[in-house]
Every structure is written in C-alpha cells, then in structure tokens.
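Sharing a structure with you now.
Just one protein chain is left out here, and the rest sit where they should.
On to chain A.
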C-alpha cells in the first residue's frame, strides 16, 4: 500500500546520502537535480534551509532560525487554530 511505499522512501532517504538532513526534514523526497536548485533556495515558509558548506556559525545546535513574521501570519488562520483544538482535552467529542 502507499504507506509501505512511503516507509521505504523515508528510511532510504534518511539512511542514504542523496538528500541532506535539512532537505528530508523539509519534506523533499526526490533528489532529482531538476529541483535541486529550488531546494537550495527553499525557505519553506519559515524554516531556513541552512547552506551545506558549513561556513556559517550554525551547525551544532538544536534550534533552527525561525521567520517570526511567517509564524505570526500562519497562526492568525482561524481554520488552522480551530483544527489544533483536536490536540487538546477541550476538543468537542466526536469532532
């Protein structure tokens, strides 16, 4: 089933070396060079895909830089806010 197929994909990606951890974490599944360029510039909304060359200061830290404006806009969306209700005990039963 699709689930099986996706499972192998994720493991092959994580334990392979075609994609960088940042690319996998941002949902990329195909290493096709076609969008290699776009993955390099992909900011994916608010997570910055850090450059590979390790020149920058980052590289040994748990937290990634977050675009505050994009986060603010994202969490103004009523639909998203109400969908999050399901994660709480206050969620109306049966929703």
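By our rule, contacts are C-beta pairs under 8 Å (C-beta built on N, C-alpha and C of every residue); 3 or more make two chains touch, one makes a residue touch a chain; residues count from 1.
Assume contacts and distances are computed from a predicted model.
Novice: Out of "18S rRNA biogenesis protein RCL1", "Geranylgeranyl transferase type-2 subunit alpha", "tRNA-intron lyase" or "Cyclin-Q", what name does the UniProt record list for the absent chain?
Specialist: "18S rRNA biogenesis protein RCL1"
Novice: Tell me, which residues in chain A touch the chain that this view leaves out?
Specialist: Residue positions of chain A that touch the missing chain: 2-3, 6-7, 10-11, 14-15, 20-22, 24-27, 29, 44-45, 50, 54-55, 58-66, 68, 71-72, 74-75, 80-81, 84-85, 87-91.
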